[in-house]
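First up is the structure itself, then whatever we jot down about it.
With one protein chain held back, the other chains of the complex are shown just where they sit.
In order of appearance the chains are A, B and C, and numbering begins at 1 in each one.
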Amino acid sequence: MKISMENIHKAFGTNKVLEGVDMEIESGEVHALMGENGAGKSTLMKILTGLHQKDEGTVMIDGEARTFANPKEAEEFGIAFIHQELNVWPDLTVLENLFINKEPVTKFGLIQTKKMKAIANEQFEKLAVSIPLHKEAGQCSVGEQQMIEIAKALMTDAKVIIMDEPSAALTDREIEKLFDVIRSLKKQGVSIVYISHRMEEIFTICDRITVMRDGQTVDTTPIPETSFDDVVRKMVGRELTDRFPERTPEPGESVLEVKGLGRKGVFRDVHFTARAGEIVGVAGLMGAGRTEIMRTLFGLDGKYEGEIFVNGQKVDVKNPSQAVKLGLGFITEDRKGEGLVLDFPIKDNIALPSLRSFTKNSLIQEKEEQEFVDMLIKRLTVKTESSKTEAKNLSGGNQQKVVIAKWIGIGPKVLILDEPTRGVDVGAKREIYQLMNELTDRGVAIIMVSSELPEVLGMSDRVLVVHEGTIAGELNRDEADQEKIMTLATGGQVNG
Amino acid sequence: MDSAIKGAKQVGNITQKLGPFVGLLALIIVVSIFNSSFLDPLNLLNLFRQVAINALIAYGMTFVILTGGIDLSVGSVLALSSALMAGMMVSGLDPILSIIIGCLLGAVMGAVNGLLVTKGKMAPFIATLATMTMFRGLTLVYTDGNPITGLGDSYAFQLFGRGYFLGIPVPAITMFLAFAVLWVILHKTPFGRKTYAIGGNEKAALISGINVSRVKVMVYSLAGLLSALAGAILVSRLDSAQPTAGEAYELDAIAAVVLGGTSLSGGRGLIVGTLIGALIIGTLNNGLNLLGVSSFFQMVVKGVVIIIAVLIDRKKAA
Amino acid sequence: MDSAIKGAKQVGNITQKLGPFVGLLALIIVVSIFNSSFLDPLNLLNLFRQVAINALIAYGMTFVILTGGIDLSVGSVLALSSALMAGMMVSGLDPILSIIIGCLLGAVMGAVNGLLVTKGKMAPFIATLATMTMFRGLTLVYTDGNPITGLGDSYAFQLFGRGYFLGIPVPAITMFLAFAVLWVILHKTPFGRKTYAIGGNEKAALISGINVSRVKVMVYSLAGLLSALAGAILVSRLDSAQPTAGEAYELDAIAAVVLGGTSLSGGRGLIVGTLIGALIIGTLNNGLNLLGVSSFFQMVVKGVVIIIAVLIDRKKAA
Partner (left out) sequence: LQPPEWAKPSSGNGEGDVKVGLSVSTLNNPFFVSMKEGVEQEAKAQGMEAVVVDAQNDAAKQVNDVEDLIQQGVDVLLINPTDSAAISTAVQSANSLGIPVITLDRSAEKGDVETLVSSDNEKGGEMAGKYIVEQVGEGAKVAELEGVPGASATRERGAGFHNIADEQLDVVAKQTANFDRTEGLNTMENMLQGNPDIEAVFAHNDEMALGAYQAIQSSGRDILVVGFDGNDDAMSSIKSGNLSATVAQQPIEIGKLAVQAGQDVLDGEEVEETIPVPLKLVTEENVEE
């Protein structure tokens, strides 16, 4: 199937999101689509698959102009879409999830469960995943959920599969599996549109790349004819130097120490220290338990085993409000779900954990609050017209900056960042790295959980590797490399 | 480690499903220890008949709640449709035909709710709050506040609410039959699956091409239909249509659904739970009467039992 | 382009804020065209007094709904606390002191709701449905189903529900004073900000270090306190405590909140909207009476008005 989109326009209200996009997808190719957050990548794909309707332009499929009224039509025509936001039903089983709205039925209209199981098993085998079909999807890790989504798309026997940041929740091992699948699909003549902010992946798996900026196509090039820097330049519209800014760490006293931390059935016997001014990277496979450790540390999951010390003092972190008082900040992996009040203006989001500091006589001092917020917006270069803009109207990268601003506002001693750059474009990524450096320069200790190995290697002063709920090893900046981390993460031994 | 967690979770799932049933059993044991006449066959038959009306309404409520909605208007739909049925009977229409037409009218009232929620984009709580007032007002206008009586003495009509078939009260049979049909619809058909899907993640349901509006309208219509059916039983039982019938019935129905373990936020629950929930409420009413608890104190006990039941359920889920 | 969006959004915001107000105005104009005596000073004063009870309850409901919750028990809290107040008065306690203690007891009942919702992790709908039944039962048990009368003739107590101060009915003054205080709390204090944040995104609020449970318990307590205060006005107006007082008041309060533009899913809304919403309902009740619309038909009209108002609001928001 050959698809060509020409001069696509789309506006949401007065917000012009696409202003003349062109893109061509050949059959059997893996076509990368890149661009900054908010460039319009997802919107373009939603238009292709009938979730949104275009305002202007044409979509030609095998030489014929076509418009789909809804995603189901597109799917029946052979175009499947793995969405950026996971579309799982947490309370339904994996099997039920796979077949929503396409259950095979008997002539009496009853669902044929056996048939469903057979199809599902076959599909899972191809993908080499082993998620029990009767498991509730909500009990699956984000990565497993992503695999369910992928399986769902593959089951449709599509000729074109759009993958919108499929790897954001996957670790390298799963990504490898995904790539194997992509390669075999390609052999069968299936075309893939691959959207990602991870440069390495693009250069590993894709044949051609289209770059978008501000709702327009910059250009399309074969992968061999371009480079990291070239792509970045096209995306951002200017030259970006090194991806990871230089770090000159000067670690001070230990500010956070954890001894024998554990929670039944989730993780156990976790030891580590974070010193003022250093970045501790935390790596591990999907579902290894990194997020759980951080949540416990922040008082989010109640009772725990073991001891936590802040500034050498033993503390008992019962709830987040206590953690905040102790000087801990937590940027969670789920920015929209846990980081922001999306309906709140930027101002109220940033001020939320710091309300106390500008309250007098029980009243919020609005002028002080405004100054405080403006200062942080400026310092983090949040791109917005006003601090009154609602958080939901910001691009992903800018939303992430608001979350970080909110925590910088409390003057933290320890900042925990869980997947700080997930779904964030290269430009914004670099700014976040720079911020991390600034913070450590001021003596903040940073714990950075990340599934993106280049980021872990590029930014950490020390790397902790988590395997099945415990720390499998610790590597210094100079000894850490991809191979060692992966060995530890998969249960192997590393000497040194 | 992983299999241990999985094991624990499965046990959790089973006890969660059994939870309401165990609660019902415990209640029955307690009541019959204090008053053995509870287990008298006649009392049990009565109990089923008493439960039927709430159970039927609660079935419909289960579907609505599974989609993440709520229907406060069920009691008013019951009243309006039973007034209309009675009106038809008085005007000489065949009683059974009147009941059938009345049930369809109930479905239409439900569809109004569904349209307000989908096309009108109103919060279900508000839409059905408004129609609750509106349908009640229409009932009063139609009946002029008076009960409608003189429904004739068709045997079939009398049987419908008061009779026995094979020794079982007809309303109880209706309740069990409706259960069977609705169980199949909910668990074995794509429509049922869609009901769950909408409540579990409406956006995803839309993206999957489910016609969310249509399913919702159908679900609210079903709730209306079942309320009207419950109304027909009530009309037969009272041999008249009461303009005030069904007041506050939504609360008992919602209580039955929730006691049965269905989540108010949608997407999770079982209709068998609802049946058990309705039986719990019925047993409580019946049992407290047998034990001679004053009607005022019964309310206190009912409130406390709901709290305890839900708390235990929460504990188990955690 | 961007500033155009901002402009459009601001206009949108303003009309959204003005929406309920425009609705109220339109209603007033219509009613007074049909019956000019609506605008008589005495009628307006009466109207304010009539609205006071619902407005006070609805203020508390606004806070609860802003956190994403709901409180069905307000009417029962009103009944129980007013029965307790009346009981204290009959037993010879100073009436004003009785009212104060009664209000505190109302807050305690609210706190029970709050604790069930937070510590008990119960859905607010169910928790307050259960306490609604429970508190009503307790009221009936305490009063034995009879009104409590013989409250003495303290002038201050009579003034509270029936008197005038500077020509304005005291309940209306209470309503406006409470409004001023609650407006400051909601819009100018950290507590108010937290209330919004919890409703906007509870997880994010929790992670930001907000003691979500404490705020919620306080919000439900506030709702209880305000219901009890409304109860005190009612006791004075009826010169007795009625065991059935406050039945279905939750519905009017919720309607006021929603007509005032507050979102049932929490995080978005204004207390001034609630005041206007309560005035709309009051004007509707009063106006329909003045226009001589039959009570049955009034219900139909009320239902329809709620639907229209909400639909118009939705249109504007879209």
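In this text, contacts are C-beta pairs under 8 Å (C-beta built on N, C-alpha and C of every residue); 3 or more make two chains touch, one makes a residue touch a chain.
Keep in mind that this is a model prediction, so the values were computed, not measured.
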- Item | Residue of B:L182, B:L264 or B:L290 touching the missing chain in the full complex | B:L290
- Interface with the undisplayed chain - residues on subunit B: 37, 43, 46, 49-50, 140, 144-147, 149-150, 162, 234, 237-240, 242-245, 285-286, 289-292, 294-295
- Interface with the undisplayed chain - residues on subunit C: 37, 40-43, 45-46, 49-50, 53, 144-147, 149, 158-159, 161-164, 167, 234, 237-240, 242-245, 247, 285-286, 289-290, 292, 294-296
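We adopt the following convention: only the chains that are shown with their structure count from here on.
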- Message: On a C-alpha centroid basis, what's the spacing between subunit B and subunit C, in Å?
- Response: 30
- Could you say which residues in subunit A touch two or more other chains, in rising order? none
- Task: Could you list which residues of subunit B touch at least two other chains?
- Result: 263
- Report the residues of subunit C in contact with subunit B in the complex, numbered from low to high. 70, 116, 120-123, 125-127, 129-138, 140-141, 144-145, 251, 254-255, 258, 264-265, 294-304, 306-307, 310-311, 314, 318
- In their complex, what parts of subunit A are in touch with subunit B? 51, 70-73, 75, 83, 85, 87-92, 96, 100-101, 103, 105, 109-111, 132, 135, 139, 265, 468-469
- In the complex, subunit B touches subunit A at residues 1, 4-6, 8-9, 184, 188-190, 193-194, 196-197, 200-201, 203-205, 207-210, 263, 267-268
